[in-house]
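Only a single protein chain was left out; the remaining protein chains are all shown in position.
Letters are used for the chains, namely A, B, C, D and E, taken in the order the chains are written, and counting of residues starts over at 1 for each.
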Amino acid sequence: MTTERYQKGLEVLKSVDPDSEERLKKLLKDIAPDMLRFIVEFPYGDIYSRPGLGMKTRELLTIASLVTSGNSPQQLKVHIKNALNAGCTKEEIVETIMQMAVYAGFPSALNGLFAAKEVLSEE
Amino acid sequence: MTTERYQKGLEVLKSVDPDSEERLKKLLKDIAPDMLRFIVEFPYGDIYSRPGLGMKTRELLTIASLVTSGNSPQQLKVHIKNALNAGCTKEEIVETIMQMAVYAGFPSALNGLFAAKEVLSEE
Amino acid sequence: MTTERYQKGLEVLKSVDPDSEERLKKLLKDIAPDMLRFIVEFPYGDIYSRPGLGMKTRELLTIASLVTSGNSPQQLKVHIKNALNAGCTKEEIVETIMQMAVYAGFPSALNGLFAAKEVLSEE
Amino acid sequence: MTTERYQKGLEVLKSVDPDSEERLKKLLKDIAPDMLRFIVEFPYGDIYSRPGLGMKTRELLTIASLVTSGNSPQQLKVHIKNALNAGCTKEEIVETIMQMAVYAGFPSALNGLFAAKEVLSEE
Amino acid sequence: MTTERYQKGLEVLKSVDPDSEERLKKLLKDIAPDMLRFIVEFPYGDIYSRPGLGMKTRELLTIASLVTSGNSPQQLKVHIKNALNAGCTKEEIVETIMQMAVYAGFPSALNGLFAAKEVLSEE
Partner (left out) sequence: MTTERYQKGLEVLKSVDPDSEERLKKLLKDIAPDMLRFIVEFPYGDIYSRPGLGMKTRELLTIASLVTSGNSPQQLKVHIKNALNAGCTKEEIVETIMQMAVYAGFPSALNGLFAAKEVLSEE
(Lines give C-alpha, C1' and ligand atoms only; values in the text may rest on other atoms or scores of the structure.)
Protein backbone atom coordinates (compact mmCIF):
# COMPACT_ATOMS: atom_id res chain seq x y z
CA MET A 1 0.00 0.00 0.00
CA THR A 2 2.78 2.46 0.71
CA THR A 3 4.29 3.03 -2.69
CA GLU A 4 7.74 4.36 -3.47
CA ARG A 5 6.14 7.73 -4.27
CA TYR A 6 4.48 7.70 -0.87
CA GLN A 7 7.78 7.02 0.87
CA LYS A 8 9.56 9.72 -1.08
CA GLY A 9 6.73 12.21 -0.50
CA LEU A 10 6.53 11.41 3.19
CA GLU A 11 10.24 12.06 3.61
CA VAL A 12 9.91 15.46 1.94
CA LEU A 13 6.76 16.36 3.86
CA LYS A 14 8.20 15.29 7.23
CA SER A 15 11.31 17.38 6.63
CA VAL A 16 9.17 20.51 6.97
CA ASP A 17 6.13 19.24 8.89
CA PRO A 18 7.19 16.33 11.10
CA ASP A 19 3.80 15.35 12.52
CA SER A 20 1.81 15.96 9.32
CA GLU A 21 1.16 12.30 8.51
CA GLU A 22 -0.42 11.60 11.91
CA ARG A 23 -2.36 14.87 11.90
CA LEU A 24 -3.74 14.39 8.39
CA LYS A 25 -4.49 10.73 9.01
CA LYS A 26 -6.60 11.69 12.00
CA LEU A 27 -8.35 14.57 10.22
CA LEU A 28 -9.15 12.50 7.14
CA LYS A 29 -9.81 9.02 8.48
CA ASP A 30 -13.58 9.37 8.88
CA ILE A 31 -14.20 11.33 5.71
CA ALA A 32 -11.67 10.53 2.98
CA PRO A 33 -8.81 8.29 4.12
CA ASP A 34 -7.44 7.96 0.55
CA MET A 35 -6.88 11.71 0.41
CA LEU A 36 -3.87 11.34 2.73
CA ARG A 37 -2.21 9.11 0.16
CA PHE A 38 -2.92 11.60 -2.66
CA ILE A 39 -1.53 14.53 -0.63
CA VAL A 40 1.66 12.71 0.21
CA GLU A 41 2.12 11.22 -3.25
CA PHE A 42 1.30 14.01 -5.69
CA PRO A 43 2.23 17.33 -4.02
CA TYR A 44 5.16 15.94 -2.04
CA GLY A 45 6.23 12.73 -3.83
CA ASP A 46 5.85 14.14 -7.36
CA ILE A 47 6.25 17.93 -7.07
CA TYR A 48 8.13 19.16 -3.98
CA SER A 49 10.69 16.37 -4.38
CA ARG A 50 11.72 17.53 -7.85
CA PRO A 51 15.13 19.12 -8.29
CA GLY A 52 15.30 22.61 -9.78
CA LEU A 53 13.95 24.54 -6.81
CA GLY A 54 14.97 24.26 -3.17
CA MET A 55 12.50 23.66 -0.36
CA LYS A 56 12.82 27.24 0.92
CA THR A 57 11.78 28.69 -2.43
CA ARG A 58 8.99 26.12 -2.81
CA GLU A 59 7.46 27.07 0.53
CA LEU A 60 7.60 30.79 -0.33
CA LEU A 61 5.89 30.09 -3.67
CA THR A 62 3.14 28.21 -1.84
CA ILE A 63 2.68 31.13 0.55
CA ALA A 64 2.40 33.46 -2.46
CA SER A 65 -0.27 31.22 -4.00
CA LEU A 66 -2.26 30.82 -0.77
CA VAL A 67 -2.20 34.57 -0.04
CA THR A 68 -3.41 35.17 -3.61
CA SER A 69 -6.36 32.78 -3.44
CA GLY A 70 -6.97 33.85 0.14
CA ASN A 71 -9.48 31.14 0.96
CA SER A 72 -7.41 28.65 2.92
CA PRO A 73 -6.19 30.40 6.09
CA GLN A 74 -5.40 27.13 7.91
CA GLN A 75 -3.19 25.83 5.12
CA LEU A 76 -1.50 29.22 4.87
CA LYS A 77 -0.53 28.96 8.53
CA VAL A 78 0.74 25.40 8.03
CA HIS A 79 2.93 26.56 5.14
CA ILE A 80 4.25 29.54 7.09
CA LYS A 81 5.37 27.04 9.73
CA ASN A 82 6.81 24.78 7.04
CA ALA A 83 8.68 27.74 5.51
CA LEU A 84 10.29 28.41 8.90
CA ASN A 85 11.17 24.73 9.23
CA ALA A 86 12.67 24.77 5.74
CA GLY A 87 15.02 27.54 6.89
CA CYS A 88 13.22 30.65 5.65
CA THR A 89 13.67 33.68 7.86
CA LYS A 90 10.77 35.67 9.24
CA GLU A 91 11.90 38.48 6.96
CA GLU A 92 11.68 36.36 3.82
CA ILE A 93 8.17 35.22 4.73
CA VAL A 94 7.00 38.75 5.52
CA GLU A 95 8.51 40.10 2.29
CA THR A 96 6.76 37.38 0.29
CA ILE A 97 3.40 38.28 1.80
CA MET A 98 3.91 42.04 1.45
CA GLN A 99 4.74 41.62 -2.25
CA MET A 100 1.30 40.06 -2.72
CA ALA A 101 -0.26 43.48 -1.99
CA VAL A 102 0.79 44.31 -5.56
CA TYR A 103 -0.80 41.24 -7.17
CA ALA A 104 -3.67 40.16 -4.92
CA GLY A 105 -4.47 43.49 -3.27
CA PHE A 106 -3.96 44.90 0.20
CA PRO A 107 -6.72 42.99 2.04
CA SER A 108 -5.31 39.60 1.03
CA ALA A 109 -1.78 40.71 1.94
CA LEU A 110 -2.97 41.95 5.34
CA ASN A 111 -4.69 38.65 6.04
CA GLY A 112 -1.45 36.92 5.16
CA LEU A 113 0.52 39.12 7.55
CA PHE A 114 -1.92 38.44 10.39
CA ALA A 115 -1.58 34.70 9.73
CA ALA A 116 2.22 35.04 9.87
CA LYS A 117 1.96 37.01 13.11
CA GLU A 118 -0.15 34.28 14.66
CA VAL A 119 2.28 31.54 13.61
CA LEU A 120 5.33 33.47 14.76
CA SER A 121 3.82 34.29 18.14
CA GLU A 122 3.11 30.59 18.70
CA GLU A 123 6.69 29.56 17.96
CA MET B 1 7.38 65.26 -10.78
CA THR B 2 9.75 62.29 -10.77
CA THR B 3 10.14 61.56 -7.09
CA GLU B 4 12.95 59.67 -5.43
CA ARG B 5 10.63 56.66 -5.18
CA TYR B 6 10.01 56.88 -8.92
CA GLN B 7 13.76 56.95 -9.66
CA LYS B 8 14.43 54.02 -7.36
CA GLY B 9 11.48 52.06 -8.77
CA LEU B 10 12.44 52.76 -12.34
CA GLU B 11 15.94 51.48 -11.75
CA VAL B 12 14.58 48.23 -10.30
CA LEU B 13 11.97 47.85 -13.05
CA LYS B 14 14.46 48.55 -15.85
CA SER B 15 16.86 45.97 -14.45
CA VAL B 16 14.39 43.25 -15.47
CA ASP B 17 12.26 44.99 -18.12
CA PRO B 18 14.40 47.63 -19.89
CA ASP B 19 11.75 49.15 -22.16
CA SER B 20 8.88 48.97 -19.66
CA GLU B 21 8.66 52.69 -18.96
CA GLU B 22 8.25 53.57 -22.65
CA ARG B 23 5.83 50.70 -23.26
CA LEU B 24 3.64 51.49 -20.26
CA LYS B 25 3.74 55.23 -20.96
CA LYS B 26 2.40 54.57 -24.45
CA LEU B 27 -0.24 52.10 -23.28
CA LEU B 28 -1.49 54.33 -20.49
CA LYS B 29 -1.14 57.85 -21.88
CA ASP B 30 -4.66 58.15 -23.30
CA ILE B 31 -6.45 56.40 -20.49
CA ALA B 32 -4.69 56.82 -17.14
CA PRO B 33 -1.27 58.49 -17.38
CA ASP B 34 -0.91 58.67 -13.57
CA MET B 35 -1.06 54.88 -13.38
CA LEU B 36 2.49 54.66 -14.77
CA ARG B 37 3.74 56.62 -11.80
CA PHE B 38 1.85 54.37 -9.33
CA ILE B 39 3.21 51.20 -10.97
CA VAL B 40 6.79 52.42 -10.86
CA GLU B 41 6.52 53.91 -7.37
CA PHE B 42 4.59 51.36 -5.32
CA PRO B 43 5.34 47.89 -6.74
CA TYR B 44 8.92 48.71 -7.80
CA GLY B 45 9.98 51.70 -5.70
CA ASP B 46 8.39 50.48 -2.45
CA ILE B 47 8.20 46.68 -2.71
CA TYR B 48 10.62 45.07 -5.20
CA SER B 49 13.41 47.37 -4.02
CA ARG B 50 13.23 46.14 -0.44
CA PRO B 51 16.04 43.98 0.87
CA GLY B 52 15.19 40.56 2.27
CA LEU B 53 14.41 38.84 -1.01
CA GLY B 54 16.42 38.83 -4.22
CA MET B 55 14.97 39.78 -7.59
CA LYS B 56 15.00 36.17 -8.82
CA THR B 57 12.84 35.00 -5.93
CA ARG B 58 10.55 38.03 -6.26
CA GLU B 59 9.86 37.27 -9.92
CA LEU B 60 9.11 33.62 -9.16
CA LEU B 61 6.68 34.69 -6.39
CA THR B 62 4.93 36.97 -8.87
CA ILE B 63 4.65 34.12 -11.36
CA ALA B 64 3.13 31.95 -8.61
CA SER B 65 0.59 34.64 -7.83
CA LEU B 66 -0.34 35.31 -11.47
CA VAL B 67 -0.74 31.59 -12.23
CA THR B 68 -2.97 31.29 -9.15
CA SER B 69 -5.30 34.15 -10.07
CA GLY B 70 -5.08 33.11 -13.70
CA ASN B 71 -6.76 36.19 -15.11
CA SER B 72 -3.81 38.25 -16.37
CA PRO B 73 -2.09 36.24 -19.10
CA GLN B 74 -0.28 39.26 -20.56
CA GLN B 75 1.27 40.24 -17.24
CA LEU B 76 2.22 36.61 -16.62
CA LYS B 77 4.18 36.61 -19.86
CA VAL B 78 5.86 39.89 -18.94
CA HIS B 79 6.94 38.45 -15.59
CA ILE B 80 8.20 35.23 -17.17
CA LYS B 81 10.42 37.43 -19.35
CA ASN B 82 11.43 39.46 -16.30
CA ALA B 83 12.26 36.28 -14.39
CA LEU B 84 14.61 35.24 -17.21
CA ASN B 85 16.17 38.71 -17.20
CA ALA B 86 16.62 38.49 -13.42
CA GLY B 87 18.68 35.33 -13.94
CA CYS B 88 16.09 32.62 -13.33
CA THR B 89 16.59 29.51 -15.41
CA LYS B 90 13.88 28.01 -17.60
CA GLU B 91 13.85 25.11 -15.16
CA GLU B 92 13.14 27.34 -12.15
CA ILE B 93 10.27 29.02 -13.97
CA VAL B 94 8.76 25.74 -15.12
CA GLU B 95 9.07 24.22 -11.63
CA THR B 96 7.33 27.27 -10.14
CA ILE B 97 4.42 26.92 -12.54
CA MET B 98 4.15 23.15 -12.15
CA GLN B 99 3.98 23.51 -8.36
CA MET B 100 0.87 25.65 -8.82
CA ALA B 101 -0.99 22.54 -10.04
CA VAL B 102 -1.14 21.61 -6.34
CA TYR B 103 -2.54 24.95 -5.17
CA ALA B 104 -4.44 26.46 -8.10
CA GLY B 105 -5.33 23.30 -9.99
CA PHE B 106 -4.13 21.71 -13.21
CA PRO B 107 -5.89 24.03 -15.70
CA SER B 108 -4.25 27.15 -14.25
CA ALA B 109 -0.86 25.42 -14.17
CA LEU B 110 -1.26 24.30 -17.79
CA ASN B 111 -2.12 27.85 -18.87
CA GLY B 112 1.01 29.01 -17.08
CA LEU B 113 3.14 26.43 -18.88
CA PHE B 114 1.74 27.46 -22.26
CA ALA B 115 2.53 31.10 -21.45
CA ALA B 116 6.09 30.11 -20.54
CA LYS B 117 6.40 28.12 -23.76
CA GLU B 118 5.32 31.15 -25.78
CA VAL B 119 7.79 33.44 -24.03
CA LEU B 120 10.66 30.99 -24.33
CA SER B 121 10.02 30.36 -28.02
CA GLU B 122 10.16 34.11 -28.67
CA GLU B 123 13.50 34.54 -26.92
CA MET C 1 -46.80 39.05 -2.81
CA THR C 2 -45.96 35.35 -3.07
CA THR C 3 -45.73 34.80 -6.79
CA GLU C 4 -46.07 31.55 -8.64
CA ARG C 5 -42.28 31.48 -9.01
CA TYR C 6 -41.94 31.86 -5.25
CA GLN C 7 -44.32 28.95 -4.63
CA LYS C 8 -42.53 26.74 -7.13
CA GLY C 9 -39.12 27.73 -5.76
CA LEU C 10 -40.17 27.19 -2.18
CA GLU C 11 -41.38 23.69 -2.96
CA VAL C 12 -38.05 22.81 -4.56
CA LEU C 13 -36.04 24.42 -1.77
CA LYS C 14 -38.06 22.77 1.01
CA SER C 15 -37.61 19.37 -0.62
CA VAL C 16 -33.91 19.54 0.29
CA ASP C 17 -33.85 22.10 3.11
CA PRO C 18 -37.19 21.99 4.97
CA ASP C 19 -36.63 24.85 7.42
CA SER C 20 -34.77 27.12 5.00
CA GLU C 21 -37.56 29.67 4.55
CA GLU C 22 -37.88 30.31 8.30
CA ARG C 23 -34.10 30.34 8.79
CA LEU C 24 -33.42 32.74 5.92
CA LYS C 25 -36.37 34.95 6.85
CA LYS C 26 -34.92 35.35 10.32
CA LEU C 27 -31.36 35.93 9.08
CA LEU C 28 -32.41 38.48 6.47
CA LYS C 29 -35.33 40.32 8.07
CA ASP C 30 -33.30 43.15 9.64
CA ILE C 31 -30.91 43.63 6.77
CA ALA C 32 -32.45 42.73 3.40
CA PRO C 33 -35.88 41.11 3.64
CA ASP C 34 -36.35 41.17 -0.16
CA MET C 35 -33.31 38.95 -0.59
CA LEU C 36 -35.32 35.95 0.66
CA ARG C 37 -37.72 36.40 -2.23
CA PHE C 38 -34.87 36.62 -4.74
CA ILE C 39 -33.19 33.47 -3.36
CA VAL C 40 -36.38 31.45 -3.50
CA GLU C 41 -37.47 32.81 -6.89
CA PHE C 42 -34.34 32.86 -9.03
CA PRO C 43 -32.07 30.00 -7.84
CA TYR C 44 -34.90 27.67 -6.85
CA GLY C 45 -37.96 28.86 -8.78
CA ASP C 46 -36.12 29.53 -12.05
CA ILE C 47 -33.05 27.28 -12.02
CA TYR C 48 -33.23 24.24 -9.71
CA SER C 49 -36.80 23.58 -10.83
CA ARG C 50 -35.85 23.16 -14.47
CA PRO C 51 -35.98 19.72 -16.01
CA GLY C 52 -32.83 18.33 -17.59
CA LEU C 53 -30.89 17.65 -14.41
CA GLY C 54 -32.05 15.87 -11.27
CA MET C 55 -31.78 17.39 -7.80
CA LYS C 56 -28.96 15.04 -6.80
CA THR C 57 -26.79 16.17 -9.70
CA ARG C 58 -27.70 19.82 -9.11
CA GLU C 59 -26.55 19.65 -5.48
CA LEU C 60 -23.26 18.00 -6.46
CA LEU C 61 -22.66 20.73 -9.07
CA THR C 62 -23.26 23.36 -6.41
CA ILE C 63 -20.79 21.65 -4.09
CA ALA C 64 -18.24 21.64 -6.93
CA SER C 65 -18.76 25.36 -7.46
CA LEU C 66 -18.58 26.27 -3.76
CA VAL C 67 -15.42 24.20 -3.21
CA THR C 68 -13.88 25.95 -6.23
CA SER C 69 -14.62 29.49 -5.08
CA GLY C 70 -13.82 28.43 -1.51
CA ASN C 71 -15.14 31.58 0.13
CA SER C 72 -18.55 30.49 1.42
CA PRO C 73 -17.99 27.74 3.98
CA GLN C 74 -21.44 28.11 5.57
CA GLN C 75 -23.27 27.74 2.27
CA LEU C 76 -21.05 24.79 1.39
CA LYS C 77 -22.19 23.03 4.57
CA VAL C 78 -25.83 23.85 3.79
CA HIS C 79 -25.48 22.31 0.33
CA ILE C 80 -23.71 19.21 1.66
CA LYS C 81 -26.76 18.72 3.90
CA ASN C 82 -29.07 19.41 0.96
CA ALA C 83 -27.17 16.89 -1.17
CA LEU C 84 -27.75 14.24 1.51
CA ASN C 85 -31.43 15.19 1.65
CA ALA C 86 -31.65 14.96 -2.13
CA GLY C 87 -30.46 11.37 -1.86
CA CYS C 88 -26.74 11.70 -2.56
CA THR C 89 -24.58 9.22 -0.70
CA LYS C 90 -21.66 10.25 1.49
CA GLU C 91 -19.44 8.61 -1.12
CA GLU C 92 -20.80 10.75 -3.97
CA ILE C 93 -20.27 13.93 -1.98
CA VAL C 94 -16.74 12.97 -0.97
CA GLU C 95 -15.85 12.00 -4.54
CA THR C 96 -17.17 15.34 -5.80
CA ILE C 97 -15.01 17.25 -3.34
CA MET C 98 -11.91 15.12 -3.95
CA GLN C 99 -12.20 15.72 -7.71
CA MET C 100 -11.91 19.43 -7.02
CA ALA C 101 -8.27 18.88 -5.93
CA VAL C 102 -7.58 18.67 -9.68
CA TYR C 103 -9.33 21.92 -10.61
CA ALA C 104 -9.22 24.15 -7.53
CA GLY C 105 -6.12 22.73 -5.82
CA PHE C 106 -5.58 20.60 -2.74
CA PRO C 107 -6.19 23.28 -0.06
CA SER C 108 -9.70 24.04 -1.36
CA ALA C 109 -10.48 20.33 -1.65
CA LEU C 110 -9.26 19.71 1.92
CA ASN C 111 -11.45 22.54 3.23
CA GLY C 112 -14.37 20.93 1.42
CA LEU C 113 -13.65 17.55 2.99
CA PHE C 114 -13.47 19.08 6.47
CA ALA C 115 -16.82 20.79 5.86
CA ALA C 116 -18.31 17.45 4.78
CA LYS C 117 -16.87 15.76 7.88
CA GLU C 118 -18.49 18.37 10.10
CA VAL C 119 -21.89 17.99 8.42
CA LEU C 120 -21.75 14.20 8.49
CA SER C 121 -20.77 14.07 12.16
CA GLU C 122 -23.76 16.27 13.01
CA GLU C 123 -26.21 14.03 11.19
CA MET D 1 -44.42 34.99 -22.07
CA THR D 2 -43.06 38.49 -21.47
CA THR D 3 -43.77 39.06 -17.82
CA GLU D 4 -44.04 42.36 -16.04
CA ARG D 5 -40.55 41.77 -14.63
CA TYR D 6 -39.27 41.25 -18.17
CA GLN D 7 -40.83 44.50 -19.35
CA LYS D 8 -39.45 46.43 -16.40
CA GLY D 9 -36.02 44.83 -16.80
CA LEU D 10 -35.93 45.44 -20.53
CA GLU D 11 -36.69 49.12 -20.02
CA VAL D 12 -33.82 49.45 -17.54
CA LEU D 13 -31.43 47.44 -19.69
CA LYS D 14 -32.29 49.37 -22.87
CA SER D 15 -31.73 52.67 -21.11
CA VAL D 16 -27.99 51.85 -20.96
CA ASP D 17 -27.60 49.25 -23.72
CA PRO D 18 -30.21 49.89 -26.40
CA ASP D 19 -29.51 46.91 -28.69
CA SER D 20 -28.80 44.42 -25.89
CA GLU D 21 -32.01 42.40 -26.31
CA GLU D 22 -31.38 41.74 -30.01
CA ARG D 23 -27.68 41.04 -29.45
CA LEU D 24 -28.27 38.63 -26.57
CA LYS D 25 -31.17 36.93 -28.33
CA LYS D 26 -28.90 36.20 -31.28
CA LEU D 27 -25.99 35.05 -29.11
CA LEU D 28 -28.14 32.79 -26.96
CA LYS D 29 -30.78 31.45 -29.35
CA ASP D 30 -28.95 28.25 -30.34
CA ILE D 31 -27.55 27.43 -26.93
CA ALA D 32 -29.77 28.67 -24.10
CA PRO D 33 -32.67 30.87 -25.26
CA ASP D 34 -34.19 30.96 -21.74
CA MET D 35 -31.05 32.65 -20.45
CA LEU D 36 -32.09 35.91 -22.12
CA ARG D 37 -35.23 35.96 -20.02
CA PHE D 38 -33.26 35.32 -16.82
CA ILE D 39 -30.76 38.10 -17.62
CA VAL D 40 -33.47 40.63 -18.31
CA GLU D 41 -35.67 39.58 -15.39
CA PHE D 42 -33.30 39.04 -12.46
CA PRO D 43 -30.33 41.42 -12.90
CA TYR D 44 -32.33 44.19 -14.59
CA GLY D 45 -35.97 43.60 -13.61
CA ASP D 46 -35.25 42.70 -9.98
CA ILE D 47 -31.94 44.37 -9.08
CA TYR D 48 -30.95 47.34 -11.27
CA SER D 49 -34.53 48.63 -11.18
CA ARG D 50 -34.56 48.95 -7.41
CA PRO D 51 -34.51 52.41 -5.89
CA GLY D 52 -31.74 53.28 -3.46
CA LEU D 53 -28.90 53.54 -5.95
CA GLY D 54 -28.84 55.41 -9.25
CA MET D 55 -27.86 53.79 -12.53
CA LYS D 56 -24.51 55.60 -12.65
CA THR D 57 -23.45 54.18 -9.30
CA ARG D 58 -24.77 50.72 -10.20
CA GLU D 59 -22.67 50.61 -13.37
CA LEU D 60 -19.53 51.69 -11.49
CA LEU D 61 -20.15 48.96 -8.88
CA THR D 62 -20.45 46.41 -11.65
CA ILE D 63 -17.17 47.61 -13.17
CA ALA D 64 -15.54 47.25 -9.72
CA SER D 65 -16.83 43.69 -9.45
CA LEU D 66 -15.80 42.67 -12.98
CA VAL D 67 -12.30 44.16 -12.58
CA THR D 68 -11.98 42.24 -9.29
CA SER D 69 -12.97 38.85 -10.70
CA GLY D 70 -11.07 39.66 -13.88
CA ASN D 71 -12.39 36.75 -15.91
CA SER D 72 -15.06 38.38 -18.06
CA PRO D 73 -13.33 40.94 -20.28
CA GLN D 74 -16.24 41.12 -22.78
CA GLN D 75 -18.81 41.90 -20.09
CA LEU D 76 -16.45 44.44 -18.58
CA LYS D 77 -16.35 46.28 -21.90
CA VAL D 78 -20.14 46.13 -22.19
CA HIS D 79 -20.50 47.66 -18.72
CA ILE D 80 -17.92 50.37 -19.44
CA LYS D 81 -20.10 51.32 -22.43
CA ASN D 82 -23.21 51.12 -20.25
CA ALA D 83 -21.58 53.33 -17.63
CA LEU D 84 -20.93 55.97 -20.29
CA ASN D 85 -24.53 55.67 -21.48
CA ALA D 86 -25.74 56.04 -17.90
CA GLY D 87 -23.91 59.36 -17.73
CA CYS D 88 -20.66 58.41 -16.02
CA THR D 89 -17.68 60.41 -17.15
CA LYS D 90 -14.48 58.85 -18.46
CA GLU D 91 -12.83 60.14 -15.30
CA GLU D 92 -15.28 58.34 -13.00
CA ILE D 93 -14.77 55.07 -14.85
CA VAL D 94 -10.99 55.38 -14.82
CA GLU D 95 -10.97 56.26 -11.10
CA THR D 96 -13.14 53.24 -10.35
CA ILE D 97 -10.75 50.93 -12.16
CA MET D 98 -7.62 52.51 -10.66
CA GLN D 99 -9.03 52.06 -7.15
CA MET D 100 -9.21 48.32 -7.83
CA ALA D 101 -5.38 48.24 -7.84
CA VAL D 102 -5.72 48.42 -4.05
CA TYR D 103 -8.19 45.53 -3.72
CA ALA D 104 -7.63 43.26 -6.72
CA GLY D 105 -4.00 44.05 -7.47
CA PHE D 106 -2.24 45.98 -10.22
CA PRO D 107 -2.54 43.40 -13.03
CA SER D 108 -6.36 43.28 -12.78
CA ALA D 109 -6.53 47.08 -12.63
CA LEU D 110 -4.28 47.37 -15.68
CA ASN D 111 -6.48 44.95 -17.63
CA GLY D 112 -9.46 47.08 -16.66
CA LEU D 113 -7.76 50.24 -17.88
CA PHE D 114 -6.88 48.62 -21.21
CA ALA D 115 -10.53 47.53 -21.60
CA ALA D 116 -11.65 51.11 -20.89
CA LYS D 117 -9.14 52.45 -23.42
CA GLU D 118 -10.50 50.10 -26.07
CA VAL D 119 -14.11 51.10 -25.39
CA LEU D 120 -13.32 54.81 -25.33
CA SER D 121 -11.34 54.67 -28.57
CA GLU D 122 -14.32 53.00 -30.29
CA GLU D 123 -16.76 55.68 -29.17
CA MET E 1 9.62 59.70 8.18
CA THR E 2 6.04 60.89 7.73
CA THR E 3 5.95 62.01 4.14
CA GLU E 4 3.49 64.41 2.57
CA ARG E 5 1.72 61.41 1.03
CA TYR E 6 1.42 59.86 4.48
CA GLN E 7 -0.10 63.04 5.91
CA LYS E 8 -2.55 63.36 3.04
CA GLY E 9 -3.47 59.66 3.23
CA LEU E 10 -3.89 59.76 6.98
CA GLU E 11 -6.29 62.66 6.73
CA VAL E 12 -8.41 60.79 4.19
CA LEU E 13 -8.28 57.54 6.16
CA LYS E 14 -9.14 59.21 9.47
CA SER E 15 -12.12 60.95 7.90
CA VAL E 16 -13.83 57.54 7.59
CA ASP E 17 -11.97 55.43 10.17
CA PRO E 18 -10.74 57.70 12.97
CA ASP E 19 -8.80 55.15 15.04
CA SER E 20 -7.38 53.23 12.07
CA GLU E 21 -3.79 54.43 12.45
CA GLU E 22 -3.55 53.29 16.07
CA ARG E 23 -5.35 50.01 15.36
CA LEU E 24 -3.20 49.14 12.34
CA LYS E 25 0.00 50.25 14.10
CA LYS E 26 -0.77 47.83 16.91
CA LEU E 27 -1.76 44.98 14.60
CA LEU E 28 1.29 45.37 12.38
CA LYS E 29 4.06 46.45 14.75
CA ASP E 30 5.41 42.94 15.49
CA ILE E 31 5.07 41.56 12.02
CA ALA E 32 5.42 44.25 9.33
CA PRO E 33 5.56 47.79 10.70
CA ASP E 34 6.34 49.25 7.24
CA MET E 35 3.02 47.95 5.96
CA LEU E 36 1.18 50.69 7.87
CA ARG E 37 3.04 53.30 5.88
CA PHE E 38 2.22 51.57 2.58
CA ILE E 39 -1.49 51.30 3.47
CA VAL E 40 -1.75 54.94 4.39
CA GLU E 41 0.38 56.17 1.49
CA PHE E 42 -0.77 54.19 -1.54
CA PRO E 43 -4.48 53.35 -1.04
CA TYR E 44 -5.32 56.53 0.88
CA GLY E 45 -2.61 59.04 -0.02
CA ASP E 46 -2.47 58.15 -3.72
CA ILE E 47 -5.87 56.68 -4.61
CA TYR E 48 -8.75 57.63 -2.27
CA SER E 49 -7.50 61.22 -2.16
CA ARG E 50 -7.86 61.68 -5.91
CA PRO E 51 -10.62 63.92 -7.20
CA GLY E 52 -13.12 62.44 -9.66
CA LEU E 53 -15.01 60.24 -7.23
CA GLY E 54 -16.41 61.14 -3.83
CA MET E 55 -15.67 59.18 -0.67
CA LYS E 56 -19.17 57.69 -0.56
CA THR E 57 -18.83 56.19 -4.01
CA ARG E 58 -15.28 55.01 -3.28
CA GLU E 59 -16.42 53.09 -0.19
CA LEU E 60 -19.28 51.46 -2.10
CA LEU E 61 -16.85 50.41 -4.85
CA THR E 62 -14.59 48.86 -2.23
CA ILE E 63 -17.54 46.97 -0.75
CA ALA E 64 -18.39 45.69 -4.26
CA SER E 65 -14.81 44.49 -4.72
CA LEU E 66 -14.57 42.82 -1.29
CA VAL E 67 -17.93 41.04 -1.71
CA THR E 68 -16.73 39.81 -5.11
CA SER E 69 -13.43 38.37 -3.90
CA GLY E 70 -15.16 37.19 -0.74
CA ASN E 71 -12.00 36.27 1.14
CA SER E 72 -11.52 39.24 3.47
CA PRO E 73 -14.54 39.36 5.82
CA GLN E 74 -12.79 41.56 8.39
CA GLN E 75 -11.86 44.22 5.85
CA LEU E 76 -15.36 44.07 4.42
CA LYS E 77 -16.76 44.92 7.85
CA VAL E 78 -14.26 47.76 8.24
CA HIS E 79 -15.33 49.22 4.89
CA ILE E 80 -19.03 48.87 5.70
CA LYS E 81 -18.31 50.96 8.80
CA ASN E 82 -16.28 53.40 6.71
CA ALA E 83 -19.11 53.68 4.18
CA LEU E 84 -21.49 54.64 6.99
CA ASN E 85 -18.95 57.18 8.26
CA ALA E 86 -18.59 58.60 4.75
CA GLY E 87 -22.33 59.27 4.74
CA CYS E 88 -23.68 56.24 2.88
CA THR E 89 -27.08 55.10 4.05
CA LYS E 90 -27.82 51.55 5.15
CA GLU E 91 -29.95 51.27 2.03
CA GLU E 92 -27.09 52.20 -0.31
CA ILE E 93 -24.80 49.64 1.32
CA VAL E 94 -27.41 46.90 1.19
CA GLU E 95 -28.22 47.66 -2.46
CA THR E 96 -24.54 47.52 -3.34
CA ILE E 97 -24.19 44.10 -1.75
CA MET E 98 -27.42 42.74 -3.23
CA GLN E 99 -26.29 43.78 -6.72
CA MET E 100 -23.24 41.54 -6.28
CA ALA E 101 -25.58 38.50 -6.39
CA VAL E 102 -25.63 39.12 -10.16
CA TYR E 103 -21.85 39.26 -10.59
CA ALA E 104 -20.33 37.21 -7.77
CA GLY E 105 -23.21 34.84 -7.07
CA PHE E 106 -25.72 34.49 -4.26
CA PRO E 107 -23.44 32.94 -1.62
CA SER E 108 -20.96 35.85 -1.76
CA ALA E 109 -23.82 38.37 -1.67
CA LEU E 110 -25.36 36.62 1.34
CA ASN E 111 -22.04 36.68 3.18
CA GLY E 112 -21.86 40.40 2.45
CA LEU E 113 -25.36 40.97 3.82
CA PHE E 114 -24.55 39.07 7.01
CA ALA E 115 -21.40 41.19 7.44
CA ALA E 116 -23.50 44.35 6.99
CA LYS E 117 -26.04 43.07 9.53
CA GLU E 118 -23.29 42.50 12.06
CA VAL E 119 -21.82 45.97 11.56
CA LEU E 120 -25.21 47.68 11.70
CA SER E 121 -26.25 45.85 14.87
CA GLU E 122 -23.04 47.01 16.56
CA GLU E 123 -23.62 50.66 15.68
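Quick note on the criterion: a residue touches a chain if its C-beta (ideal position, glycine included) is under 8 Å from a C-beta of that chain, and two chains touch if they have at least 3 such contacts.
Every value quoted in this text rests on a predicted model; they were computed, and no experiment measured them.
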Considering the complete complex, of C:Val16, C:Ile31, C:Val78 or C:Met98, the missing chain is touched by C:Met98
In the whole complex, of D:Ile39, D:Leu61 or D:Ile80, the residue touching the missing chain would be D:Ile39
Cross-chain touch to the chain not pictured, restricted to D:Gln7, D:Asn71 or D:Thr89, is D:Asn71
Residue list for chain E contacting the dropped chain reads 101-107
Residue list for chain A contacting the dropped chain reads 38, 42, 46-47
Those residues of chain D that touch the unshown chain are 27-28, 30-32, 34-35, 38-39, 42-43, 65-66, 69-72, 74-75
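Everything below uses one rule, namely that only the chains that are shown with their structure count from here on.
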Counting C-beta pairs in contact for B-C and for A-E, the higher total belongs to A-E
Interface repeat test, C-E vs B-E, C-D or A-E, passes over-half contact pair overlap for A-E
Taking each chain's centre as the mean of its CA atoms, chain A sits from chain B at a distance in Å of 23
Listed in rising order, chain B residues that touch 2 or more other chains are 38, 42-43, 65-66, 69, 101-104
